[in-house]
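Handing you a structure now.
Shown here: the complex without one of its protein chains, the others still in place.
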Amino acid sequence: MQVRTLFFAAYRDALGTATLEVDLPEGSSVGELVTRLRSRGSPFDRLPESPAVAVNRSVVRGDARLSHGDEIAFLPPVAGG
Amino acid sequence: MQVRTLFFAAYRDALGTATLEVDLPEGSSVGELVTRLRSRGSPFDRLPESPAVAVNRSVVRGDARLSHGDEIAFLPPVAGG
Amino acid sequence: MSRGAGPGPARSRVAIVRGSIDPGEVLALVGGAGDGAVLLFLGTVRDHADGRRVDGLRYEAYQEMAEGVLGTIADEAAGQIGSDRIAVVHRIGDLAIGEVSVAIAVSSPHRAEAYQASRYVIEEIKKRLPVWKLEQYVDGEAAWVAGRKLEAIAEPKEMAR
Partner (left out) sequence: MSRGAGPGPARSRVAIVRGSIDPGEVLALVGGAGDGAVLLFLGTVRDHADGRRVDGLRYEAYQEMAEGVLGTIADEAAGQIGSDRIAVVHRIGDLAIGEVSVAIAVSSPHRAEAYQASRYVIEEIKKRLPVWKLEQYVDGEAAWVAGRKLEAIAEPKEMAR
């Protein structure tokens, strides 16, 4: 299956990209996606091991399962207001 | 000695006057002024026995002593804001 | 706008006015490059009170004293938060439903102080400002709103003069 990943702010700057399509085995979890990305090496290993992640605009835990077509956003610590 | 009394809001409406010059014995207290005014009978007996009173724009206790020329305001319970 | 009379240096801008209050003008009295938070409180005339339909309010003040009290309250709030950016305007006279009776603007580097000062000013106004309001009801009657009795300041008059 394929998911769409989004990177914001410091993560986007670190990776040099705001968005990436990623192929994953069916039933992968958020945590597995993070591990897979980090295993690509530099610059992806600059992502934290357990970043805050939103799936389809809701923040979820690392064990949340992904589905084909999900929008997965990597969210650095926020500083709005 | 003579003092100037001011009446506001409900007190002014009750007395039908906003201001009154009052002659008092030297060294009278606020409480004595109130008693003297109330003893005039209607409508002055509609003033409470211990109203809030400001002397020269500061709220004082009933035992505060008055001086010639003081401005003495009778202040109903306030409702600003 | 007069400066407040009260303990400590007078730093706040306060006024009792008869004309309508422009919230933007009061806001413009505060703020600064070092401030990250601005808070504007507006008291407005409600169309009801204690279950009765209200048509309008008439505010009356002991004006000479009220400006001094407003200044003292604002300076106390300023002292608490260490900001000199506090402005308070209270209107008197006849007000229609929805009109602004009081505006309190505060700015400070951080938001906690702005909320604290804003709340302090309005609560102290309710307790200490020599202002009264006459509620005018839709049925044609009118009544002075039952308020709070003013308390004498702790120090004897002789000390205060």
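Labels A, B and C are assigned to the chains in the order they are written; within every chain, residues are numbered from 1.
Convention: contacts are C-beta pairs under 8 Å (C-beta built on N, C-alpha and C of every residue); 3 or more make two chains touch, one makes a residue touch a chain.
On a predicted model such as this, the values are computed, not experimentally measured, just so you know.
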Over the full complex, note down every shown chain the hidden chain is touching. A, C
Full-complex contact with the absent chain, from C:Val45, C:Ala61 or C:Ala74: C:Val45
In the complete complex, which positions of chain A touch the hidden chain? 6, 8-10, 13, 52, 54-61, 64-65, 73, 75-81
State which residues belonging to chain C touch the missing partner chain. 23-24, 27, 31-48, 97-98, 107, 109, 111, 114-115, 118-119, 122
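To be clear about the criterion, only the chains that are shown with their structure count from here on.
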I'd like the Å distance between the centres of chain A and chain C, where a centre is the mean of that chain's Cα atoms. 51
Whole-angstrom distance, CA centroid of chain A to CA centroid of chain B, is 75
